[in-house]
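Structure first, commentary second.
A single protein chain has been omitted from the complex, and every remaining protein chain is retained in its original position.
Presenting chain A:
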């Protein structure tokens, strides 16, 4: 079958199989637990899969629990919007959630571990709870 490579990784990258696309709900997310922290895997309406560190750059909210729309997720704590493909917060907010390379082959999903870099951004707007 054709393989969709969402992220070209260096040849030494170790890919860890974590499940299949079908395990992740459409427009939803599932969590993979690792020694370095939780990783959230997202599936868009177009069946793309993305992985981010499961922590919003704002106040570490679990992005896996947010609402997925387009190629973005809205953090459940204070409504920051994060780009799934890059982990970048959508302006005017600034910050970036750690981004994890994903490889989808057929229905199987693998992630590249070890490359997650944590980062923190500042709160630039008044927080209104959902």
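The definition used in the following text is that a residue touches a chain if its C-beta (ideal position, glycine included) is under 8 Å from a C-beta of that chain, and two chains touch if they have at least 3 such contacts; residues count from 1.
Here is the rule we go by: contacts and distances are computed from a predicted model.
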item	value
Protein name as given in UniProt for the chain not displayed, "Na+/H+ antiporter subunit D", "Nitrite reductase large subunit", "NitT/TauT family transport system ATP-binding protein" or "Peptide ABC transporter permease"	"Nitrite reductase large subunit"
Positions on chain A where the hidden chain makes contact	2, 16, 18-19, 22-28, 30-36, 41, 45-48, 59-62, 65-72, 74, 76-77, 79, 81, 83, 85-86, 88, 107, 113, 130
